[in-house]
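One chain of protein is taken out of this complex; the other chains stay put.
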Amino acid sequence: MPVKGMPVRRPQTPGLLSTTYLPSIFKGMWITLRHIFRPKVTMQYPEEKWTLPDNYRGLPVLVKDDDGRTKCVACFLCEYVCPPKAITIQAREITTGVEKGPRTFDINMLRCIMCGYCEEVCPEQAIFLSKTYNLVGVSREQMIFDKEKLLEMGGVRHDPIRKWGRLLDPVGAARAAAPASEAGR
Amino acid sequence: MSLPVSTETDRQIDGLLGRFPQRGSALLPALHLIQAEKGHIPLEAMDYIAGKIGVSPAFVAGVVSFYTMFQQTPIGRHHIQVCCTLPCALRGAGSVMGYLERKLGIRRGGTTPDGKFTLSAVECLGACDTAPMFQINEEEYGQLDERRIDAILASLK
Amino acid sequence: MAYDKLLTRNLGKPNSATLDAYQASGGYQGLRRVFKEFTPEKFVEEVKASGLRGRGGAGFPAGVKWGFLPKGLEVPRYLCVNADESEPGTFKDRLLIEQDPHLVLEGIIASAWAIGCHTAFFYIRGEFHKGARIFQKAIEEAYAKGLLGRNILGSGFDLDLIVYRGAGAYICGEETALLESLEGKRGLPRIKPPFPAVVGLYGCPTIINNVETLANVTLIAERGAAWFAAIGRPKNTGPKLFCVSGHVARPGVYEAPLGIPMKELIEMAGGMMRPDRPLKAVVPGGSSMKILPAAKCDVLMDFDSLAAAGTSLGSAGMFVMDSGTCMVDALWNVCRFYAHESCGQCTPCREGTGWFVKILKRLERGDGVPDDVELLDNVASRVEGNTICPFGEAVAWPVQSYVKEFRDEFQEHVTRRGCPLAAAAAR
Partner (left out) sequence: MPDPTPPLPPAGPDEVALLIDDRPVVVRKGTTVLRAAEAAGLLIPHYCYHPGLSIAGNCRMCLIEIDKVPKLQIGCATAATQGMVVRTATPRVKTAREGIMEFLLINHPLDCPICDQAGECRLQQYEAAYGAGTSRFTDEKVHWPKRYDIGRSVVFDAERCIKCTRCIRFCDEISKSRELALFQRGDHAIIGTFPGKPLDNPYSGNTVDVCPVGALTWKPFRFKARVWFLRDVPSACAGCARGCNVNLGTYRNRVHRMTPRANLEVNRYWMCDAGRQSYAALTEQPRFERPLARPATDASEPIPWDEAVERAAALLREAVAAGADGVAAIVSARLSLEDLHVTQRALQAIGIGRVAVAPHEEGQDDHLLLRRDKTPNARGAALVGLGAPNAGRVKEILEDVSSGRVRGLLVVGEDPIGDGLIPASDLRRLPALVAIDWWKSPTVEAAGVALPACGYGEWEGTLVNFEGRAQRCRAALKPQGETEPVWRILAALARPFGFGAEYASASAVFDEAAAGIPALAGMSYRSLGTGGAKLKGA
């Protein structure tokens, strides 16, 4: 089958005025002039700070509950789900209240992509994406945030559900630690 | 090692061991004997009887905890067992229990400070014709009302 | 209809529990007759022909059960007498044990002879202190007179009978749990099959019969199958002890032939306790059986008629409730019983019974939600039929029937946030 071409329209040869570029210059000047009187949109960062929306996804942080307890119980779900493998946890046994907590909890912020999977998967409501976006450091090591730093960033977050309430109050905890044969009576 | 039961009970238990086609059957009668002597079944006695019969102490403790008549801790001299199951409840077991709780000043499951009475709510004792009723140790008392309860309790030392 | 008392004939006579009094009124003649006129096999056939159905609750023909024993095995056979009478509303066996133990004992000896058993156990519930004492005494009397032990009445038959006391567990009335308990273990029902007639006590073939059933065997021994079968109604033969309790004027055990109308029994018990409160419902066979509302109470009290009415004769522990009874409260009480008595072995019963109590407590206290009524029914349906032993049905049936027959009353507990009857009583 023969191929059929299509004629392309070429621009006309420019007129005399156009070759002086004056119309374009005035047009541009006009746009600039107009913008002088419009409201300013440029933000003077870092003197000025942006007001972030509530669903902004910044750096992940750990939180404590109203009683000052680290909410994380080291279930490792965030480590498991984290797409870039930014989270590294080591668990430890706690002898009072909830049995388990993180010994170490490191997030490599260079790897973190702020996807929010960790927040979503967390069964304890212990990790949240904060509104912190300015991430600075002078070495790779500094960009690995440890548990203390993450907790400091997260602070206290109110949670109306006291999931471990029974184990955390002294009576319940005492009962929970009683030997089975005696508690059975 | 001293026996956790009297020599008389020990002798009776030895008699029980050969009585059944299998030794294990002696457990319940032996526990009844121990409870008759001690008023309850102490841990040492469970260990002792486990050795006699050839089962583990844990097994014996499991059996003891299964049957409600076996007491694992000491109770009062007079064990008032108020039947609270439906046929008795229909005829006022609730108010009998309430009256006893007020009169003795203890809740169900409790023992008076002088160790005289233990009050328990129990399930059907098979005497629904005399409802409401209770059993004190091995004796039954039916057709209870407040006056009768007063008289019964007064007659107990 | 004039009816001569058979099972309760000796009741009220002086010293009715003694061997002398029993023999004076013709006792142990039936046993002598059996030894003389029958072979064991023939006597099993006689009991089959009598149509005697077990009086413990299931109503299974006693002779047929005996026939299940495997033949030709060189192992002992055992007879266990189920005197673990614990079904709420039932107190008939206790009456027989305390007042006429030899009537039962005679039946035990005849039955043991028929099935070829030389060691029998009398498993009596631990709370029956008096009954155990009386029966033990009866056994001692019988040994002294050659009615137990070696060569009974010159027949060449040997039998030892041991009284075994339970220690407070309803579940031990279930026959395999009874065997476990007899072996000195926790009373956990066994998986069936194998049935006890094949693998029972100590792994040997075992027959378990109710006290009243064996008392009836005495009657058959005395007067024969044909006479026995003429009492009552077809397939529901013989005399029966009915326990009437609850809101009647004179609660007690009443003997009547099977098939007596329920209303007549209530009349025998003196009618309703309070004339101002009419009949509301009757549970005909102990608390495990389905409840009948007053409208359905025109039934005959026998196995088949009650089955047709959607419930069961059970242990004939019949309790009567008047219009002042709150059905939610009553069911809560029943479920507390079952939660307390569940052996805890298998999942649906262990977890289900406790759940019922929690739901019913909420309903009665006024914290129920509309879905709770349906939830009760649905949970019961998931317990029923899925457990090791019939305990599952024993708790599911009352729950299902109370909810079915009195659904409005249950709903009212939700809508009025509490018990209307309790509220009325408080006013």
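Per-chain residue numbering starts at 1, and chain names A, B and C are given in the order in which the chains are listed.
Heads up, the rule we're going with is that a residue touches a chain if its C-beta (ideal position, glycine included) is under 8 Å from a C-beta of that chain, and two chains touch if they have at least 3 such contacts.
Quick caveat, the model's predicted, so the values are computed rather than measured.
Peer 1: Can you list the shown chains that the absent chain is in touch with?
Peer 2: A, B, C
Peer 1: From the listed residues C:52, C:339 or C:373, report the one that touches the chain absent from this view.
Peer 2: The missing chain is touched by C:339.
Peer 1: Thinking of the whole complex, not just what is shown, which of A:82, A:98, A:114 or A:127 touches the missing chain?
Peer 2: Result: among the candidates, A:98 touches the missing chain.
Peer 1: Consider the whole complex, including the chain that is not shown, and state which of A:59, A:73 or A:114 touches that chain.
Peer 2: Considering the complete complex, A:73 is the one touching the chain left out.
Peer 1: From the list C:186, C:290 or C:413, pick the residue that touches the absent chain.
Peer 2: Only one listed residue reaches the unshown chain, and that is C:186.
Peer 1: Could you tell me which of C:44, C:388 or C:421 touches the chain that is not displayed?
Peer 2: The single option touching the absent chain is C:388.
Peer 1: Touching the hidden chain in the full complex, which residues of chain B are there? Just list them.
Peer 2: Listed in rising order, the touching residues are 43, 46-47, 55-62, 65-66.
Peer 1: Please give every residue of chain A in contact with the chain that is not shown.
Peer 2: 73-77, 80, 91-93, 98-100, 123-124, 166-167, 172, 175-184
Peer 1: Using the touch rule from the top, list residues of chain C that touch the missing partner.
Peer 2: Residues 169, 186, 191, 339-348, 350-355, 358-359, 362, 371, 375, 379, 382-383, 385-388 of chain C touch the chain that is not shown.
One rule holds in what follows: only the chains that are shown with their structure count from here on.
Peer 1: Suppose chain centres are the mean of their C-alpha atoms. Which chain sits farthest from chain B?
Peer 2: Centre of mass proxy via C-alpha means gives A as farthest from chain B.
Peer 1: Which whole number of Å gives the spacing of the CA centres of chain B and chain C?
Peer 2: 24
Peer 1: Which residues of chain B touch chain C once you look at their complex with the stated criterion?
Peer 2: It comes out as residues 19-22, 24-29, 31-32, 53, 55, 59, 62-63, 66-70, 84-87, 89-91, 123-131, 135, 138, 140.
Peer 1: In the complex, go through chain C and note every residue touching chain B.
Peer 2: So the residues of chain C in touch with chain B come to 76, 85-91, 94, 119, 125-130, 162, 164-170, 181-187, 202, 243-247, 251-253, 273, 287, 317, 319, 321, 325, 330, 333-334, 337, 340-341, 343.
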